[in-house]
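Note that one protein chain is taken out, while the other chains of the complex remain in position.
For chain A:
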Amino acid sequence: MAIQTAPDQDQWTRPSIWTRWGPKARWGLIDILVIAYAIIPVLWIVSLSFKTPSTLSDKSFIPNEWTWDNYINIFKTTDFIQALINSIGIALIATLIAVVLGTMAAYAIARLDFPGKRILVGVSLMIAMFPQVSLVSPLFDMERSLGLFDTWPGLILPYITFALPLAIYTLSAFFREIPWELEKAAKMDGATPGQAFRKVIAPLAAPGVFTTAILVFIFCWNDFLFAISLTSTNESRTVPAALQFFTGASYFEDPTGTTSAAAVIITIPIIIFVLFFQRRIVAGLTSGAVKG
C-alpha cells in the first residue's frame, strides 16, 4: 500500500508546484501590501518617538539620530505615570466587572428560560449602537452632583455600560457552542442549576470569557470621548485624554516626541494581545455577528 501511494502523491505535487508557484508569489505580494497597510502608521509613530528634537522635523521615515530621551522624559513626569496608572486601573476594573456581569447574563440568555429575556437582548443591542456623546451631557451633570466627576468610578461606570452589550453578545455566542449535555448530566446527578453553572459550565466557558475580556479591555483602553469629557485633572485622566495636554520636557518645547513616545507605550498592550491571541480575537469578533 505504502509503495503504491508514494508515486501517487508525487503525481499530485509535481504539477501543483508549477501551477502554485505563480499564485503563491502573487499572494505573497498581496500579503506584503496588507502588512504595509497595517503597520506603516504604527512604524511612523515609533520612528517619531525615537527622533532627537533636532531631527524631529526632518520628515524622514527612519530616524537619522536615535534617542531614548523621549521615553526617559515621559517617565520623569508624574503626569504621564499617573495617566498610565489611571488607564490600566480603570480599564482592568471595568473589564473585570463587565465580564463578570456579562458572563452571568449571557449564560442566562443562552441557556435559561425566563421572562424579559428578549427585552434584555434588545436593550443591550440598542446600547451597543447608542451614540456615546448623547450620554456625555447628562452624565457630566449627574456625576458633578454625585461627586463622581473626575474620579475612577466616574469613568468605570460608563465603560461597564458600553462594554456589557459587547460582553453579553460575544459570550452568548460562545456559550451556544458549549456541549450542554454535560450540564444535563450534572443536573441528573443532583446538581442545582447554580451548581451546574459554577462547577461544569464555567470551566468550559473560560476560553470564551477570556476572549471577551480582551475585547472589553481593548474597548475601555481605547475610549477617548468619556475620558476627555468626564475628567478635568490628572486624578483620573487616562492616557488617550492626557495626550492632548502633553508638553515637551519644558512647556515651550514641541511635544511631538514625547506624545509619540506615550502613544507607543499605550500601543504595546494592544500589540501583545494581537500577537498572542489573534485567533481568539478573530473568533470573538466574528462569532456573535454572523452565526448569531
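In this text, a residue touches a chain if its C-beta (ideal position, glycine included) is under 8 Å from a C-beta of that chain, and two chains touch if they have at least 3 such contacts; residues count from 1.
In this text, contacts and distances are computed from a predicted model.
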Legend entry - Protein name as given in UniProt for the chain not displayed, "Carbohydrate ABC transporter membrane protein 1 (CUT1 family)", "3-isopropylmalate dehydratase large subunit", "Cytochrome aa3 subunit 2" or "Sarcosine oxidase subunit delta": "Carbohydrate ABC transporter membrane protein 1 (CUT1 family)"
Legend entry - Residue of A:I109, A:V200 or A:A213 touching the missing chain in the full complex: A:I109
Inset, instruction - Provide the residue numbers of chain A that touch the chain removed from this figure. - result: 20, 23-24, 27-28, 30-31, 34-35, 37-39, 41-42, 44-45, 48, 56-57, 59-61, 101-102, 104-105, 107-110, 112-125, 127, 129-142, 157-158, 160-161, 164-165, 168-169, 172, 176, 187, 192-194, 197, 218, 221-222, 224-225, 228-229, 239-240, 243-244, 256, 259-260, 263, 266-267, 270-271, 273-275, 278-279, 281-282, 285-287, 289-292
